[in-house]
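Removed: one protein chain of the complex. Kept in place: all other protein chains.
Chains here go by letter, A and B, matching the order in which they are written, and residues are numbered from 1 within each.
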Amino acid sequence: MKEPSIRRRILYDKLFKIIVVLITFCSILPMFFILFFITSKGISVISWRFLTQLPKPVGEIGGGILNAIIGTLMLVGIGMAFSVPVGILAGIFLSEGRKGKLASLTRLCVETLQGVPSIVIGIIAYIWLVVSMGSFSALSGGVALGLMMLPVIITATEQTLKLIPGSLKEASLALGVSYSRTILKVILPAGMSGIVTGILLSIARVAGETAPLLFTAFGSPFMNFNVLKPINSLPLMIFNYATSPYPEWHTLAWGASFILIILVLGLNLFTKIVTKRWKVQF
Amino acid sequence: MNHSGAEFLMLRSKTNTMRWRRPALSESSFRKILSIAGVFVLLLLVAIFFSLVIASFPSIRNFGVRFLFSSTWDPVKSEFGAFPFLLGTLATSFLALVISVVFSIPISIFLGEYSAQGSTATFIKSMIELLAGVPSVIYGFCGLFLLAPLVRMLEMKLGVAPYGVGIFTASLVLSIMIIPYSASIGREVISLVPSDLKEAALSLGATRFEVIRKVILPYAGSGIVAGILLSLGRALGETMAVTMVIGNSNFIPKGVFSPANTLASVIANEFTEATGSLYLASLIELGLVLFIVTTIINLIGKLIIRRMGVEG
Partner (left out) sequence: MEGTVLKIEKFSAFFGENQVLKEVSLSIPQNRITAIMGPSGCGKTTLIRCINRMHELIPDARVSGKIFLDHEDIYATDPIIVRRQIGMVFQKPNPFPMMSIYDNVIAGYNLNGIRLAKDEKDRIVEGSLRKAALWEEVKEALYRRGTFLSGGQQQRLCIARALAMGPAVLLLDEPTSALDPKATSYIEELIVQLKDTVSIILVTHNMAQAARVSDFAAFVYLGELVEFGPSGSMFTAPKDKRTEAYLTGKFG
């Protein structure tokens, strides 16, 4: 003899699971929609000319995104130039001085920096560099991106080095190797795969950023290799074209979006796969 | 002494003469260099805060506290007030939060409890994480061209002004963007609930639903809240997607379908055209407010997470 309430409880249980599963699977639909629409609207625009030409003025057919691609590479490169060395050193500092007061304070600052909105980073780079230099520049944009990459690299370095067993450090020190050489020549190489992953992730994070570049790199229709002048980037170009009133530019923006999303998502997937392969056995 | 002994004595004398060569960098110097890197990060954050304060000073001095409550944003008259943007930010963020929670909690339960291992779980987990990787401008682009027309149709059905863009559209786009943040933290805290608690409840005859409701969620509750806080922090600072679909209006929004602006979007829209130091200072002050609010919310969230022992 079953009590009716047990049947009801079992019903609720089954219902709940169905709802949970349904909602979960629904939530991955947006991803598919985005990929589908960008691909369908963007892929027809992709051509060799698209990738290797400069943008044309409104009204002229064609035009490409070469300066945006080069710009993105340059900006990321500038960002890496300052965030990678500082980030790795700070990461080593945090993993070596785990309990110290300075270390805890620094860790707090890293977490805070990670959460700063990208537009505020843009304001900072504006105040520090654009105002003092008197013009928009690739340098200020690169610094803004670097500021956003820094916390990711620091955290990845610290987490990686924390996992390295202390026996490695002991083995090196017992051979009479100095502390600095032990860190730089034994510990750091052992953690290199994790650190590189962190760097790749930070690149994936900033390659798609627009807000910090709006008033630093500013954008430009020209090709520019001069660090002190404004420069274009893929996300900036997408923003400018997408919000313009010209349908031809909208089409170009879909093409650029396709390239950007492949780049960013590709980097993300790549790091996920590679992380598993590179794990060093101790 | 035998041959090998002599050879080793030779080696010994070689390492002995190295006595006079100093090692690369002494330990204390190297540690000092490392701590300089740490101090640099510290100074960076301090410099960021002070730069914002100093640059907003003309606006702070001019308007004082009423900056936060004034709803006039008039560059012509040099009258600036942050209230419309505070409203816009809060409205979009909270609406986005409510919508995203409807999805992220079930995801957390699914990945943390029902299907913690296996290829389905990995697939879903990866797809959700990819959502976080899509650049903001692409969300905005898709929102503008795909979602806004649909919202426009909805607005026409409802008899509201058919802008298509506005708080509602922005909240929708934002909600999708912040799902991964609360979902991943929620999943972690749920999976950390000790299995002996769950087994105790199950052995007393509870259904899985009841175990989730009465054991798992209460236990993981504060962690889930922390994850939600973190996604709120993300929502508050989000710029590009919101800028592209919120309609760019500097007036107090009348309803959920009105166009508006958030703190971030008005900065994005007007910064390059700001003439006059007061205008610029006011925009920067908006940035300062944004900085403070997001920092506080993020730190509270991280504090709760650390208390629960989860790796952020």
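Assume a residue touches a chain if its C-beta (ideal position, glycine included) is under 8 Å from a C-beta of that chain, and two chains touch if they have at least 3 such contacts.
No experiment lies behind these values; they were computed from the predicted model shown.
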Among A:Ser95, A:Ser172, A:Thr216 or A:Thr243, the residue in touch with the chain that has been omitted: A:Ser172
Option touching the unshown chain, where A:Lys56, A:Arg181, A:Lys229 or A:His250 are the choices: A:Arg181
Chain A residues touching the omitted chain (full complex): 165, 167-168, 170-178, 181-182, 185-186, 189-190, 280-282
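One rule holds for everything that comes next: only the chains that are shown with their structure count from here on.
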Whole-Å gap separating chain A and chain B, where each centre is the average of the chain's CA atoms: 14
Contacting residues of chain B [partner chain A, same complex]: 15, 23-27, 29-31, 33-35, 37-42, 44-45, 48, 51-52, 55, 102-104, 106-107, 109-111, 114, 124, 126-131, 133-142, 144-146, 176, 179, 183, 207-210, 212, 233, 236-240, 244, 264, 267-268, 271-272, 284, 287, 290-291, 294-295, 298-299, 302, 312
Chain A residues touching chain B - in the complex, by the definition given at the top: 9-10, 12-13, 16-17, 19-21, 23-28, 30-31, 33-34, 37-38, 86, 89-90, 92-94, 96-97, 102-103, 105-106, 108-113, 115-120, 123-124, 126-128, 147, 150, 154, 176, 178-181, 183, 204, 207-211, 214-215, 218, 235, 238-239, 242-243, 250, 253-254, 257, 260-261, 264-265, 268-269, 272
